[in-house]
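Here's a slice of the assembly, chains where they normally sit.
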Amino acid sequence: MSKGKVCLAYSGGLDTSVILAWLLEQGYEVVAFLANIGQEEDFEAAEKKALAIGATKFVCVDVRKEFVEDVCFPAIQANAVYENVYLLGTSLARPVIAQAQIKVAEEEGCFAVSHGCTGKGNDQVRFELSFYALKPDVKVIAPWRDPEFFNRFAGRKDLLEYAAEKNIEVTQTKAKPWSTDENLAHISFEAGILEDPDTTPPKDMWKLTVDPTDAPDKPEEFQVVFEKGLPTKLVLDGGKKTITDPVELFLEANALARRNGVGRIDIVENRFIGIKSRGCYETPGLTILRSTHIDIEGLTLDREVRALRDQFVTPSYSKILYNGMYFTPEGEYVRSMIEPSQKTVNGVVRASCYKGSLSILGRSSDTSKLYDATESSMDELTGFSPEDTTGFIAIQAIRIKKYGEAVRDEGKTLSL
Amino acid sequence: MSKGKVCLAYSGGLDTSVILAWLLEQGYEVVAFLANIGQEEDFEAAEKKALAIGATKFVCVDVRKEFVEDVCFPAIQANAVYENVYLLGTSLARPVIAQAQIKVAEEEGCFAVSHGCTGKGNDQVRFELSFYALKPDVKVIAPWRDPEFFNRFAGRKDLLEYAAEKNIEVTQTKAKPWSTDENLAHISFEAGILEDPDTTPPKDMWKLTVDPTDAPDKPEEFQVVFEKGLPTKLVLDGGKKTITDPVELFLEANALARRNGVGRIDIVENRFIGIKSRGCYETPGLTILRSTHIDIEGLTLDREVRALRDQFVTPSYSKILYNGMYFTPEGEYVRSMIEPSQKTVNGVVRASCYKGSLSILGRSSDTSKLYDATESSMDELTGFSPEDTTGFIAIQAIRIKKYGEAVRDEGKTLSL
């Protein structure tokens, strides 16, 4: 008799295939779940393989639209970034996949969900915290944290032997000396040879973006239109091509950045599990959309709203995303702070990509009058009394003169 | 009889020459002061001109060393940046110049200092707040905020006429349609045609950096060595060239970035005086040093120290610098938080510049053991019990399950 139904996040790869077989061996019935979140994948082959191994059912869910509209776009509005450089490509995908997996688990009557994440990474946390929020009574089976499993499969050899034993087909392509995770927004590379943080990734590791040295010899200009901080239009080819559908726009931004070598990063980051790890990432379209979004905020967002958002919302939300806390009270709370910051963020940014770099060329806004060329002008005094600044400085100086006097009174001298 | 001695920040240009003559006309004696902070300038011509107009004395002070060591380097340690992109090149220079000017004023027995800053900009605030802290009893003469002056000199034509009248030599080169301010760290461009934020700067405006499209066709590799967060070595030419002197290192970083087109930005920013303004900047060396510093922190800085520094110190210090609050209690206080964050930031970053972009190639540290390849490795379990993560997640989940349950109890469904 079955010990019950488990919904397994299945990729078609060696690890989750072995897990699938092992779960069956443990007496579970298994529903194989695969999310289409924009990764390059042979979904049909995965289905065939899952069923061949013994899954009761294979369910593939297309979550690309939710991923772009519900998660990536708000991240752009919030200028989300972790530790100054990482655009959170993997973190953004996790809650979307988890939500789809829990939905399948509930529809298929599964009491448990399972995944192939390792015990040292961030993704196990991101998935499981999402699972528990979405379905607090769900049971999670994490084989790579189960001694029975990880002691039995101590190395790749053990996995291969088990696969052979269970007639699991293994792709003959040689395993790459790193791991990847891909979605519509990015691809990550880690582990293997990258574990030495001083090893420069080989040129052929990078997958989504062309090497900057191989990119076109001419800057490619484009425009992004923002409404309330959301990218609503991408204009290419000197105005000949205009995209407005969110997913299409995101894909086109990807294509634009990819062909111009834009969006690569290489960092050592701090995992939620207190370990440092090295990651290389390609995040083409998101890089373009986030940078142009930051630019349009310069023109259209009030200084103090921006400062508050920058100091509170951006880092808080980025940490929440990174640590897998999307479906939490604080996740919900901080997300509620994004939209109210974006009311005035309307306008067009003109920019160009060229051999790995992104340049802003100009920006304009029909609705925002926060920027006022006359007022800003150094040559104009219309509507501005320079004497006001004298008062402004004098009031600021009250406190500062006291400071200078106190230093003098102590017989000291202020210096750089 | 003289109304007393004034120390005027004198550049040799039309504005400050007119101010010099005007101050004399008002009955002041004038000491012309000029700081050499690395700008491209004909210091001898300026001296000759100041004396010709009638300055009692001309004093030029070389502040390049203080600028690099006391101000730019701590800014690198703090990753200082204003509104996400501006590296504060002008802001960094102001306290250095102000300190030198006050020193000259005191040495020369001046009761007042004067400058040619306009009434709408940040620089008047930065200079004057520094003046008041360093010498609380100083008097500041700001002609561009004095109605008697600004009403008389309403346009360039008035200035030219007055110059002619006073026999002030005016360079025949046509005025550029923008203003610039230059120092060792950067050059700024603003005003004039740039006041339309949608006008792309003409290619020939950029001065310090080569246009990315004209930069060499091959990436140029280099290394930066950091000790306690300070750049202590720059290695070029495949190891053939090594620079350690701070000013030399900074200049060489400039040269490296300049020839590869690295360090341009174009933004609309929020001035302290609540006006938005458009600025274009070239900050070549600082861009390289700051980016490599951020990278080495990934390898060598504790996660929580970094998070605290990122959320509190970096934005606070950047705002302090931007608003001209260098010599203030809070400036001193926040500066005291920089060094303690950098104790472990030792290591080497390898990177390359190429046609406007900067890429990190790898990094290493002899002293920091925070990164541990074995521990980080996805293939190793040495010293790590995956079951611990189960407990870690379970404890995190207590609060989150309650959240999920509360949502369910209300008959709602959590979703993206």
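Brief remarks follow.
Labels for the chains are A and B, by order of writing; each one numbers its residues from 1.
Basically, a contact is a pair of C-beta atoms (placed from the backbone, for glycine too) under 8 Å apart; a residue touches a chain by one contact, two chains touch by 3 or more.
Note that the coordinates shown come from a computational prediction; the quantities given were computed from them, not determined experimentally.
Number of identical chains making up the complete complex in this structure, 2 of which are shown: 4.
Following the convention adopted for this analysis, only the chains that are shown with their structure count from here on.
Look at where the CA atoms of chain A average out and do the same for chain B: the two points lie 30 Å apart. Here chain A touches chain B in the complex through residues 66, 70-71, 79, 83-85, 95-96, 99, 118-121, 124-125, 128-129, 132-136, 142, 144-145, 147, 150, 155, 179, 190-192, 195-200, 212-213, 217-219, 264-270, 273-278, 294-295, 298-299, 303, 306-307, 310-311, 315, 319, 325-329, 350, 354-357, 359-364, 370-373, 375-379, 381, 384, 386-387, 389-390, 392-393, 396-397, 399-405, 408, 414-416, going by the rule given at the top.
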